[in-house]
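Every protein chain except one is present and positioned as in the full complex.
Chain lettering (A and B) follows the sequence in which the chains are written, and residue indices restart at 1 in each chain.
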Amino acid sequence: MPISILPPQPAQYLLPPDPDSDRENEKVVLDEDGDFVRMISTPRKRSKAIPIVTPGEIVTSDPQWMRGHGTCLMRGRDSAVDGDDSDVNKLLSVKPLRARYTPEIGDLVVGRIAEVQSKRWKVDINSTLMAHLLLSSINLPGGILRKRTSTDELQIRSFFSEGDLLVAEVQSLFQDGAASLHTRSLKYGKLRNGYFLKVKAGGIVRGKSHIVTLEAANGAGEVDVILGVNGYVWVSKKVTLQAPPGGESITRLEEEASEAIYSNVNEDIAPVTRREIARVGNCVRAMVRWNVRVDEEVLNAVYLSALELEEMGFTEEGGSSNGPECLEGEVGRRAVEAGMERVREANSKARGMVE
Amino acid sequence: MAPLQTSQQTGTPLSPAELSYLHTSLTLTPPIRPDSRTPTQFRPLVAESDILPSTNGSARMIWGDGGECVVGVKAEVERNSATSVGPRDWIEINVEVSGQRDDDAFLGMTVAESLLVPGSGVLERLVLGERFHWKVFVDILLLAPPLSHPATLLTLTTYLALRNTFLPKLISEVVEDPVFDDDWDNALPLYPVGKIPPPITLLVVNVGENIFFDPTREELSAGDVVLAVSICGKKVVGVRTLEGGSGGVGRAVVKRVIKESCEVAEEVFSNLNSVGEGD
Partner (left out) sequence: MTDRRRINGPLEGTIPPVFLTSSTHKSIIKRSPTTLRKIFLKTGLTPPATGSAFLELPTPSTHSTPTLKLTSSVYGPRPLPSSTTFSSNARLTAELKFSPFSTPGRRRGYIRDGVERDLSAQLSIALGKSVAVGKYPKSAIDVFVSVLDCEGGLGDAGDEAGGGVDVGLMSVLATAISCASAAIADAGIECFDLVAGGVAGLVLEQGGVVEEDRVEKSLEVGQDSDDARRGMRKNGKVTLVLDPSPIDGYIILAAAAVGYMAARDELTLVWTKGSMGWDGDSTDEVERIVDGAITASTGVRLVINEAVKERLLLGLKEMGLIRGKAVSGDGDAAMS
């Protein structure tokens, strides 16, 4: 069926908050939008039931608390943004449940160059302010330790030009909250050989590793997924650096690699790899659509479930002409549910092993 | 001059590597779309009709990429005037894109052009005796402009609204001032079943030898030519080239676009007609 037109439905809550989450000190809260968030359960008695506050609501009148982000002082303390409040020691702050991305130092982000200035780039990272990438905080071709020259300034567009995608780390924050990025590692830099997609900023878990390598099915090789904390996701073919023939030194290898860092040319990607890249992208999109936050473990599970569903030949009623990898609508929900089930099983198994 | 702020030209362009990846994927046989749809598959969309009680007909639709559109149709009785002769201005179409200051006259023209295609027989149903006629106002409100071109969203919603538009039944004689039947149940549909239905416009992009329906923003920028094909019943009543794309198109492709549009449109029509029947 080329088109499906659905009647409007009330917001669907996909998954009941999983009761036996492996993170014991966490509590899962379901808000009105159907988003559920994991949060540290607080020792405070008052907020145990509903730790979600609305703007203007008085959080506490106890003078022992320190005022953190998202709160302001009236006669007591009250929250300024809609969201859940958490407290670390005596600091009380309120985080919005759904807002644009707020950069924090150390975050891995995917960004798109929006503007080129004389010594820096402005990068769109889905945040309130454009991030800055200074010419001095990128790897210049010809070795990491090369000094920056005025020639580099003149040919700044040969490194990154408008529209280019890059993966970077938040190095520091300016006074106004704008992020300053750096790409001074071989992991970071220009993005090639893949496909970019955008989900909402809260859809990605801020976790340990954000560069996930999936073993793709159907002989497609390995697929790299870069889950930017800002909600920008890059799915690409895994490219390994090949040592030059003759076994040269590691510095030579680095030099070679850095020469190719700023190339705009894709490698040859087989159709089967492209198909799996699309499927992984669909998985990420379906997970965020059905309110599951993306991290490595869950993504792996959902990807496997999506493959299984295709094998089983599950399609919507009459939807036989859909693309087999397509995860729109109901198929996506099934895949995500199955994936979550898989994660839960794995968790309980692991717990059983420990015991 | 930017005629369409809502088109893909807003914001920054795609990176060269991204474009080449998309272009190669889309030119493969069979092509691989970024979201794994088949070339003729649409993103699921949500639609409902008869939502505004103070209109003669209304509809609302939410597009796959977040575009939302509300259409209200109102009819007023107007005296035939000497200065405006033709029945062409008996149907007035206004498009308002929220968040944009200027009304988009260009979009309105695209809708109007296909709506006023001669011979569709709508204008005859607006005649009220010798001296009066109905004036139909179609107000299209684009609450959230979609990332891709809004033409399809506008026309599909307009189609739904017009399909559900009813005009009170005239009970007076031809020469008299018009008097209408009070009973709303006797109202006559503006587009009766079996007559020529209102038109819809489908967006088609071609990449190399392949053609795609319901393109996303990325597909639009990787494509060669973007065509909007208006279809009324089983007939193509208009083709327009839209902004976007990077090259020319061979005539064989144009012919294929037209042929496949007719087939896809048939499916779209049958789906649209079933909106509101389920509940």
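Definition applied: contacts are C-beta pairs under 8 Å (C-beta built on N, C-alpha and C of every residue); 3 or more make two chains touch, one makes a residue touch a chain.
None of the values given here were measured: they were computed from a predicted structure.
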| item | value |
| --- | --- |
| Touching residue (missing chain; options A:L6, A:V116, A:A260 or A:A346) | A:V116 |
| Touching residue (missing chain; options B:L28, B:I51 or B:I196) | B:I196 |
| Which residue of B:A17, B:I32 or B:L123 touches the chain not shown here | B:L123 |
| Residue of B:V46, B:A187 or B:V249 in touch with the missing chain, whole complex considered | B:V249 |
| Positions on chain B contacted by the hidden chain, ascending | 1, 3-4, 82-89, 105-106, 108-109, 113, 117-119, 121, 123-124, 127, 196, 225, 227, 232-243, 245-251, 254-255, 258-259, 262 |
| For chain A, the residues touching the chain missing from this view | 115-116, 161-162 |
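By definition in this document, only the chains that are shown with their structure count from here on.
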| item | value |
| --- | --- |
| Centre-of-Cα separation between chain B and chain A, whole angstrom | 36 |
| Chain A-facing residues of chain B, complex | 12-18, 20-22, 24-25, 28, 32-38, 40-48, 60, 62, 213-214, 264, 267-268, 271-272, 274-275, 278-279 |
| Contacting residues of chain A [partner chain B, same complex] | 1-9, 112-114, 124, 162-165, 190-197, 264-266, 269, 271, 274-275, 278-279, 281-282, 285, 321-329 |
